[in-house]
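This is the structure, below, for whatever I ask next.
Shown here: the complex without one of its protein chains, the others still in place.
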Amino acid sequence: MAIVLGDNRYGKAEIRLLRVARHADRHEIRELTVGVSLSGDFDAVHLTGDNRAVLPTDSQKNTVYAFAADTPVGEIEDFALRLARHFVATAEAVHHATVHVDEHAWEHIDVGGAHHPHAFRRTGEERRQARAVAEDGRAWVAAGLDGLVVLKSAGSEFRGFARDRYTTLADTTDRILATTVTARWRFATLDVDWAASFGGARAALLQRFAGHHSLSLQQTLYEMGRAVLEARPEVAEVRLSLPNRHHIEVDVAAFGVAGRHEVFQIADRPYGLIEGTVRRQDAPAGPALDW
Amino acid sequence: MAIVLGDNRYGKAEIRLLRVARHADRHEIRELTVGVSLSGDFDAVHLTGDNRAVLPTDSQKNTVYAFAADTPVGEIEDFALRLARHFVATAEAVHHATVHVDEHAWEHIDVGGAHHPHAFRRTGEERRQARAVAEDGRAWVAAGLDGLVVLKSAGSEFRGFARDRYTTLADTTDRILATTVTARWRFATLDVDWAASFGGARAALLQRFAGHHSLSLQQTLYEMGRAVLEARPEVAEVRLSLPNRHHIEVDVAAFGVAGRHEVFQIADRPYGLIEGTVRRQDAPAGPALDW
Amino acid sequence: MAIVLGDNRYGKAEIRLLRVARHADRHEIRELTVGVSLSGDFDAVHLTGDNRAVLPTDSQKNTVYAFAADTPVGEIEDFALRLARHFVATAEAVHHATVHVDEHAWEHIDVGGAHHPHAFRRTGEERRQARAVAEDGRAWVAAGLDGLVVLKSAGSEFRGFARDRYTTLADTTDRILATTVTARWRFATLDVDWAASFGGARAALLQRFAGHHSLSLQQTLYEMGRAVLEARPEVAEVRLSLPNRHHIEVDVAAFGVAGRHEVFQIADRPYGLIEGTVRRQDAPAGPALDW
Partner (left out) sequence: MAIVLGDNRYGKAEIRLLRVARHADRHEIRELTVGVSLSGDFDAVHLTGDNRAVLPTDSQKNTVYAFAADTPVGEIEDFALRLARHFVATAEAVHHATVHVDEHAWEHIDVGGAHHPHAFRRTGEERRQARAVAEDGRAWVAAGLDGLVVLKSAGSEFRGFARDRYTTLADTTDRILATTVTARWRFATLDVDWAASFGGARAALLQRFAGHHSLSLQQTLYEMGRAVLEARPEVAEVRLSLPNRHHIEVDVAAFGVAGRHEVFQIADRPYGLIEGTVRRQDAPAGPALDW
């Protein structure tokens, strides 16, 4: 049976850049990590090493830097979209371009109660994320975040579950619920106020996580996804990946200490992994969110 | 528009275990990392927190340990398959189970020219991998590896590529080609000698990487995939993900040292990322290999 | 020549725990990572495997959990000190105990403008750190932080440096200065308001970094150390380890884009590493700060 080339793509990953905007009274900085992935008519390069269609990944990197320099970066959704459209429009063999942009947040350092104009502190491990896909004159945008670590010390149960011969877990009506949120949502439209949309979606995730009484992490996932859809009409579908960061109560009574349900061992591995999507019933199709 | 639950799955990730086989004259050890992911009739847990269908991820972990204890583990493809079939067969709500098994290799320490019977050294960062998917009485198996770091110091060119206004890369007829191979391949059948198949596929990847004259990493990817298919008739499709670990020649002439194309800076980021599949033309469909 | 045992120590590393304080109106949580290291009369265990003097590292872990349960944790400097003194006081063979405590900060999630009583978000990668050393009835405490990522987009020069045949770097009067601060400082006394001291020292580090015009990262290091000593009389010595996170300006003019000193490549490796201590001239001696 003949051997053939199947799906393929190529690009540059983890292009890291800092963009400084030098305003008269203050600077603003942006820390971005960009990834480009292209596909299209690339049979020849795979089959015979004919590179005429191949825009080097080095050129892709240069393009990202040039686009970052040429105009204000703006919201990362727009930046990703401009880049994705550029590759499809200008590289003849490219029929499909996906561009990922991750952003680390920074804030001005406070000195004497005021923002220092050009000194900054990175605010943490959480990243805002955007992805744009361009193909055949069409385009899709998704947004999201990762590295958002949250915990509830009350309002979380897990009981009444299925049992088999391997089940030893006890029902609990009061457990620690902790996870590192990875959330991605795709838009039904490109006519979006990206900053407001992101802020609203993130707030919806956090507030539903906090306010909701959890009977399982699956239910919490569904509620968090639903909260985004309720808050943001421009969002068509939300995908959440929630590792269950297990906290195991330490039996301090074994050491003669009165147990008060207050000390927990934080486990690394294994961990539960709950993944799911929540969407509007008739949401238009779009690229999958498991990026 | 109504909000509905979309695709979802849950399970336990990174269950780490050591299995010791205590033979009369020697021990053998296996270091496995197992992940379980289940889907099926789980609407109620998401929508209302009704957990009756939910086999806890803790029970899944226990199952993995029990299966590892109950019989010899055997090849990881078989171990993954037994586990995947178990979950579909015994958990009523589960219609689909995916089980991943990664294995780190260990070897007996040599003492006085002989293998010590119960002392071992881990051989490295490379991992053998297997994945089984069970669903509706059917099952699929895929195998693979990651962490295989390879390099060619000759026999690699990259020239004649497309150029645009952002292109500054020069043609080269002699570059360092280095990558960390992630390869996954799926089988057209379950009637396979897994160990022989894995060994043959791995050797094919390495030997084609070595023996092939590379005109691009894309071409090398295709050749490596093709080599597996040529060597192993039981394999239907191969997916390769090859980060291009860039090695940048240092201009030592700037320091008054005769340049001989011998010293290279090893770059971390950004890196090229070349991904693709090679398959038999009429290969039966199966679960995607981008796990 | 006879072979003898030299310096040695043992303990439990990376004991991770969450402590929940359940107040009537709200919870408070603490995420701590604790390490214990003991030394003393442990010749027999090394030389002959006589374990009678060895308090197991598992018991050390239990002790940490029990101490966390028994009373409020309080400031991490105090918690480390209580633990270190405990091991020296109760384990007969132990003459010296070092206890490290790292703390990740969490904050209440805001819901409707108010703090949710039992839902939390981890604030980032920065960690507050403490170390206590107990020995022969004496004790020392040091405090610090790591993971504090800061950047100045102006106010940083590097010029007039030594040149040799390998020097190609150009003078600059305007560069990006970025580092991840690791700072440790030791106290001349144990009679300290730990929380106020930490807050004051951290603010001094940040404000001096921001406000100071940098001629080199070495000078900035000295200034940051000096700022802590000026702000906090209870501090005897400060040690800083400052990796120079290089930001390399991208030559966007090569792509026909007007260069405005605004786009920088963020480099991973290699990086400069500047380390130094700043102390009061007649500071009493104490354990070294290079932990």
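A few comments on the model shown:
Note that the chains take the letters A, B and C in the order they are written out, and that residue 1 is the start of every chain.
In this section, contacts are C-beta pairs under 8 Å (C-beta built on N, C-alpha and C of every residue); 3 or more make two chains touch, one makes a residue touch a chain.
Quick caveat, the model's predicted, so the values are computed rather than measured.
Interchain touches from the omitted chain, evaluated on the whole complex, reach A, B, C. Remark: the omitted chain is touched by one listed residue; of B:Ile3, B:Leu38 or B:Leu148 this is B:Leu148.
Note that of B:Arg82, B:His116 or B:Arg269, the residue touching the chain absent from this view is B:His116. Within the entire complex, the positions of chain B that touch the omitted partner chain are 16-22, 27, 29, 31, 62-63, 65-66, 68-70, 106, 109-112, 116-126, 148-155, 176, 206-207, 209-211, 247, 250, 252, 254-255, 257-266, 268. Where chain A meets the omitted chain, the residues involved are 165-166, 168, 254-256, 268-269.
The missing chain lies against chain C, touching residues 1-16, 35, 37, 42, 45-59, 61-63, 66, 90-93, 158-164, 166-169, 214-219, 221-222, 226, 229-230, 237, 239, 243-244, 269-283.
One rule holds for everything that comes next: only the chains that are shown with their structure count from here on.
Between chain B and chain C the centroid-to-centroid distance comes to 38 Å (mean Cα coordinates, whole Å). With centres taken as mean Cα positions, chain C sits 30 Å from chain A. Note on chain placement: the centre of chain A and the centre of chain B lie 24 Å apart, centres being C-alpha means. Each of residues 254-256, 268 in chain C touches at least two other chains.
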